[in-house]
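The block that comes next holds subunit A.
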Amino acid sequence: MKKLVLLALVLPLVAACGSDDDGSSTTLTVYAAASLTASFEEIAAEFEAEHDGVEVRLSFGGSSDLVTQIQGGAPADVFASADTANMDKLVDDDLTGADPQGFATNTLEIVVPPGNPAGITSFQDLAKPGLNLVVCAPAVPCGAASQQVAENAGVTLSPVSEEQSVTDVLAKVTSGEADAGLVYVTDVQAAGDDVEGVEFPESDSVVNTYPIAPVEDSGEADLAEEFVQFVLGDTGQGVLADFGFGSTSP
Partner candidate 1 sequence: MIPRWLYAPAAVGAAFLLLPLAAIVARVEWSEFFTLITSEASKDALWLSLRTSAMATLLCLLFGTPMAVVLARTSFPGQGVLRSLVLLPLVLPPVVGGVALLYTFGRRGLLGHELEVLGIQVAFSTTAVVLAQTFVAMPFLVVSLEGSLRTAGQRYEVVAASLGAAPTTVFRRITLPLVLPGLVSGSVLAFARALGEFGATITFAGSLQGVTRTLPLEIYQLRETDVDAAVALSLVLVVVAVLVIGFAGRQGRSLG
Partner candidate 2 sequence: MSLQLTATVDERGVEVDLEIGEGETLAILGPNGAGKSTVLAVAAGLLRPDRGRVVLEGRELTGPGTWVPPHDRRVALLAQEPLLFPHLGVLDNVAFGPRSNGASRRTSHEAARRWLGEVDAADLADRRPRQLSGGQGQRVAVARALAAEPRLLLLDEPLSALDVAVLPALRQTLKRVLAGRTTVLVTHDVLDALLLADRVVVMEDGRVAEAGPTAEVLERPRSAFAARIAGLNMVAGTWRDGAVEGIRGIASEPAPAEGDPVVAVFRPSAVSVFTSSPGGSPRNALAVTVTDLEPRGDQVRVRAGHLAADLTVQAAAELDLVPGARVVFAVKASEVAVYRR
């Protein structure tokens, strides 16, 4: 009797944790870098519109977090990374179902509070003494890119803070604490009126490529491949361009 009661208690929980697949629809789970949030939500909607009975479930996060989760057995069908380094970790572990393909590029842009109170007009301005510059930590992709750009430009940056993510950099700039930050073009665009972007020519020296690949052991291998092709196709590329991403095809 006790066991039955216990089972009755536990079963709904188990069911809730499992798939709600009722046969009439197919679920495709896509793990994508946080910077892809807005663009991939739109792409997923387009994909669902073209594929009856398919539901795309999106999970956004830091690329390295997502990799850790997939390595730990998370039920991802597709992985879209913000950089090649993290995608390579999956490749090294033989966890990709096909070779990763670049589907978008991104370059850095200076971000300043509305009105640009510190009067930043060039990358060299970032080295002004007394300027509150915030960048990503060198350990994260946008930080590594920032460091590379600075090196290429021959400018020594002395930031007041090295943040863990693009979001943290943006938050410091939108709140007005920082005079300037270095983030991706798409981030500036997504932040809207809260910030202003200042383009600089040196940004072209470091182009970040976003790779995408189906995940090995996906229960929906065909659909996963279809989704990858959809992102690489006209619809996907169009959406990505709208959000400020660059194209991988030269």
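How were these candidates chosen? In short, all candidates are chains of the complex that A comes from, given by their letters.
In this text, a contact is a pair of C-beta atoms (placed from the backbone, for glycine too) under 8 Å apart; a residue touches a chain by one contact, two chains touch by 3 or more; residues count from 1.
The structure displayed is predicted, hence computed values, not measured ones.
Touch, as defined above, links subunit A to just one of 1 or 2 in this complex, and that is 1. For subunit A in complex with candidate 1, the residues that touch the partner chain are 62, 64-65, 132, 134, 137, 139-140, 159-164, 168, 171-172, 175-178.
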